[in-house]
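Only one protein chain is missing from this complex, and each of the others stays in its spot.
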């Protein structure tokens, strides 16, 4: 699985490309964690638009990042999931603690508004 | 495998769609033979543009039709093969007895010219 | 039963994608929808990775997979390991239940299998291994 990182203000956008399974998850976790450290990002957006397959390993990967970030006063969002991927995240209740947006721009806008208010 | 039949003058054009293997070949043979009978076509063009896979079953299928038609004073042509398919037909020397053209129209034009001369 | 397929491969995570691809090739024969195909691939992915991670503790071992059509449009998939086995199957199948001590596993593997397939049966004995049997009816064109 490839990851393209993009920074918009305080937000790190991780665009995932390819198949996210238990085999890929370990390295995905590590790469995102070190990017979070490098960019000292306050917010994190997972862009799933180009994820062609995901099993339950995605749940652990997302919730793990949530726990890590949640300790501080940070924001997280998920964007662009296909229907089967949304199904899996829904089963685990992921969307009750992390918001879903259609695009990364939309997520960043919401984060920015929160900071102003 | 699907076959779309098209008649241009004396020529029957058989456009093959999908995978041509030993499993499919029997039914392909039968459908082409009965179309040849039905349309009383004098010439036959195999259009391979939409064949996504072919193994040596294609050789037998083509040469079988050649033997059948060759008894009379008929013409046959092959058009639109991908490189691996052309390789296989080449191995069996198919192109030394049946001409290859880029398009069905080109083949029909050559047939028509033969008849005039 | 000409459509039966038996597969044997090493239970390591490197083979997870291959296990999925074989399942997809098999099920494709019944002309499933794209969504059904994804669901089957996901369920197989979960069962196979469980064999590799829990069954064999990431140390490898043989995984056997069996595929069959029980009717024109109903597929049965069985995934077996000879690993550590499961002490309490009912508990293992509970959503969020995991024996993973790290924070990587969600405990949702069985829940995903159950929700994407029509039926699932787990046979397991501690020390002997685990067999997961899953059945799914496909909405093929012929079925309409």
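Think of it as A, B and C in the order they're written, each chain with its own count starting at 1.
We take it that a contact is a pair of C-beta atoms (placed from the backbone, for glycine too) under 8 Å apart; a residue touches a chain by one contact, two chains touch by 3 or more.
Everything quoted here is computed from the prediction, not taken from an experiment.
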item	value
In the full complex, displayed partners of the excluded chain	B, C
Options C:10, C:87 or C:100, residue touching the unrepresented chain	C:10
Where the missing chain touches chain C, by residue	1-10, 12, 14-15, 17-18, 21-22, 24-26, 28-29, 60
Absent chain, residues of chain B that touch it	19, 21-23, 25-26, 29, 53-57, 59-61, 63-64, 67, 83-84, 87-88, 91-92
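One rule holds for everything that comes next: only the chains that are shown with their structure count from here on.
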item	value
Chain of greatest Cα-centre distance to chain C	B
Chain pair with the greatest number of C-beta contact pairs	A-C
Centre-of-Cα separation between chain B and chain A, whole angstrom	54
Between chain A and chain C, centroid-to-centroid distance (C-alpha), Å	27
Per-residue multi-chain contacts in chain C, two or more chains	none
